[in-house]
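A single protein chain has been removed from this complex, and every other one stays in its place.
Note that the chains take the letters A, B and C in the order they are written out, and that residue 1 is the start of every chain.
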Amino acid sequence: MKEKITIPIGPQHPLLKEPISLRIDASGEEVLGGTLRLGYVHRGIEKLAESRTYTQNIPLIERICGICSHVHTTTFCYAVEALLGIEIPPRAQYIRALLCELERIHSHLLWLGVLAKHVGLETVFMHSWHDRELVLDIMEELSGGRVSHGINQIGGVRFDVDAEHHPMMADKMQKLHERITQFMQIFEREPSIKARTHGVAPLSADLIRQYGLAGPVARASGVDVDMRRDDPLPPYDRLDISVITHPDGDAWSRTYVRIYEIYESLLLCEKILQAIPEGNISVRARRKVPAGEVVVRSEAPRGEVVYYLRSNGTEYPARLKIRTPTLPALAIMPMQLAQIHVADIPVVLAGVDLCIACADR
Amino acid sequence: MKGRTRLRQTINSIYRWAQKNSLWVIHYNSGGCNGCDIEILDLLTPRYDVERLGILAEGSPRHADVLLCTGPVTRQSKEGLLQIYSQMPSPKWVVAVGSCSITGGVFQGSPTVLGGIDKVVPVDLYVPGCATRPEAIIAAFVQLQERIAHGK
Amino acid sequence: MFEVLFYLLIFPGFLFLYLCSWLFEFLDRKLLARFQRRIGPPWYQPLADLIKLFSKEDLMPQGANEVVAIALPIVSLCAVLTAGIYVPVAGFSPESFEGDLIIVLFLLSIPTLAYYLAGVTSVGIYSLLGGARSLLQFFSYEVPLLIALSGPAVLAGSWSIQEIIARQSETGAFLLFQPLGFLLAMIGLIGKLKRDPLDIPKAKSEVVAGSLTEFTGVKLGFWHLVMNIQAVVGIFLIINLYIGWTSAGNPLLNISIFLIQWLAMILLLSTASAVFARLRIDQLAGLGWKILVPLSLLQLTVVILMGV
Partner (left out) sequence: MANKLMPEDFLRCVSAHTQQPCELTGHIINETAITIAADDLHDIVAALMEELNLTHLSAITAQQREDHPDEIQVMYHFWQGGGYTLIVWLPAAEPVLTSLMDIIIGADFYEREVAEMYGITITNREETPPLLLPDDWDEGPPMRRKEKSV
């Protein structure tokens, strides 16, 4: 059975939450390469953004991607505030950072479940998604929404972290901490998982640099870059962040990096909750933004998000360019596909942590 | 003749009972923001657990009875949606989950978006909400089951 | 004549085996759900699934061969049911002759080959892949399984299951003599039933539904029936060969003891499927030939020395 076959992982496939069209050419069980077709989720967000005012854009930008919605609105709001030349109150900065970290935990736990499901461990998928409900409960308590929170506005945030939220959050995060240690033990000791992830689809550090990747996939290959530390938005310059890297860049190190990043985010949440200053949570912002251009970078759960925004004095943005982290990650995927078995495709796809809604915009 | 029709009725009611209690679901995202998709995947997890209602997530359209689709059908994913709908054996139902699968939602007016699942395939049930809550999707399933029990 | 019909249709025949397979599927899904902190399906779920599948429209992919696609599930169902006749339940089996163990082993592996043929004949890349993988998997678990299952026959000195049971009631369960053989037989059974750690031919995230991707309606219903009854008969076989049977007075007590042993085996299978991740096909082949076969040969030599 050695003749070449093309395996269509088409718009609909149990492997994909979102539609892409991946044509894998394989001979027998060996994968030779793959061609990728995006554009199934292209809704022209940048075009739509030009026909909406800045405040109307926040619900739109929140719906670019359901998993990292808060990071998008945070970056957009910081960009508009930079153009307006206003500084949001420190309490609002800390609340924004708190939700960014909660969203990172939520995204990494979601990814952990999806990887376990693709490797054949339904049980770990169920348990990790059950524990993810803890994070969703916290976000629902804070902002009322499980997936799209609507907590950001230009000039600050709309909901405050009240006194009785603190014990609830502390207790839930403590429970989460124990659960993550259990998952880490499972992933480190279980021989069948190790057999499926060790040495699968390694990525070298200079390949990562050539493709301009900056995120968990890059950190898993030893490239020490994290936008929260290297190009920090306001609250992160006052918080010390330890960046987790792993030298050998295969599927296992991508797992290792993401799980330990959940620990790191839990620690960050505790630091934020202790260091959160008192004060009001938003500042009045004018509707018309003076002419100017700005570029803002921030760290989404999957890597570096770049926002370029230009205003022309009206209340409509003149140009909004969004570059999401999944685009370079998708560009590098065919390189990974050239050295694996057919059975490893799910592990590679889970390792890239696809977010097609981000990539296609 | 009377006996035959009563026999046909009992068989039909048994079929309806079986179809009501064993809904196999296939999920297709036609270009949405994957907020509703992670809530649909949440249905399988311990807190919501739709297997109690006999609902299973299936991989192949041939095995599925209900097509759960999200997203405001983008032009590129329209053909995939039609293909899946045609591959599913009847009796089949379509449930549109999320505001953008009903009317295009927040992405209305974009040139690459058709705006709504019912512009491509006939829809049986609409579940509103932007990032629909899992409870709302379960309520939709229960309503679908009652509708099947009463013969569509 | 009436008695044969009774055996064929009621007791160890279709109705009894169907009820067992219903209980098996319900327990299996319920236990797996409880492992995952979920509630799991209601008791009537397997029946509802089966009737729903029978009520569905029967689509046939254009290129597929109509006759073969219908014949395969029916042939494998008959094979599995006849195997069920020869495997004694609670010590009783209507027909038993020298060498019925070999016939049962052959009948139990017909569905796997039918699964491969189903994959190859139906159009579609996933069915082709699923079929090829099931053949690859067949070779890597079948040899250790056969050797492990022939261990008790060698110990008992005969190829008739009733003899093996009779011998065990004298010398005590063979499980105590060859635990390794029992373990290998369990791994082989998991491979044959394509259950979770070794469900490579029907891995949802790799090949959608393996050979059954193109099957709908009645044929799919038959395939599910075949898989469940094959599991039930496989477990009965391993219970008889390794735990044997000592009659305990009135038949009701017999049946309940046998059921308890059966439930214990289902629990074992469900735990295995909940705990382990799925192997790759080449890892399974490596595992099969490098570890399982030598182990089973060692086990066989130990049994031969012990038997003599």
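The rule we apply is simple: a contact is a pair of C-beta atoms (placed from the backbone, for glycine too) under 8 Å apart; a residue touches a chain by one contact, two chains touch by 3 or more.
All values reported here derive from a predicted model rather than from experimental measurement.
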Chains shown that the absent chain touches, full complex: A, B
Options A:188, A:224 or A:237, residue touching the unrepresented chain: A:224
Touch criterion as defined above, residue of A:39, A:59, A:90 or A:202 at the omitted chain: A:39
Touch list for chain A against the chain that is not drawn: 37-39, 42, 44, 46-47, 82-83, 209-214, 224-225, 230-231, 292-297, 304, 306, 308, 310, 312, 318-319, 321, 323, 327-328, 330-331, 360-361
Chain B residues that touch the omitted chain in the full complex: 74-76, 111-112
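Criterion: only the chains that are shown with their structure count from here on.
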Intercentroid distance (Cα basis), chain C paired with chain A, Å: 44
Geometric centre distance via CA averages, chain C-chain B, whole Å: 34
Chain C residues counted as touching two or more neighbouring chains: 36-38, 204-205, 208
Of all residues in chain A, the ones touching two or more other chains: 13-14, 126-127, 130
Parts of chain B lying in touch with chain A, wherever the complex brings them together: 26, 28-39, 41-42, 44-47, 57, 59, 61, 71-72, 74, 76-77, 80, 84, 100, 105-107, 109-113, 130-131, 133
Residues of chain B defined as touching chain C within the complex: 14-15, 17-19, 21-22, 45-46, 49, 51-52, 54, 58-60, 62-63, 65, 87, 89-91
Chain B contact footprint on chain C (complex, rising order): 29, 33, 36-42, 44-45, 47-52, 55-59, 126, 204-205, 208-209, 212-217, 220
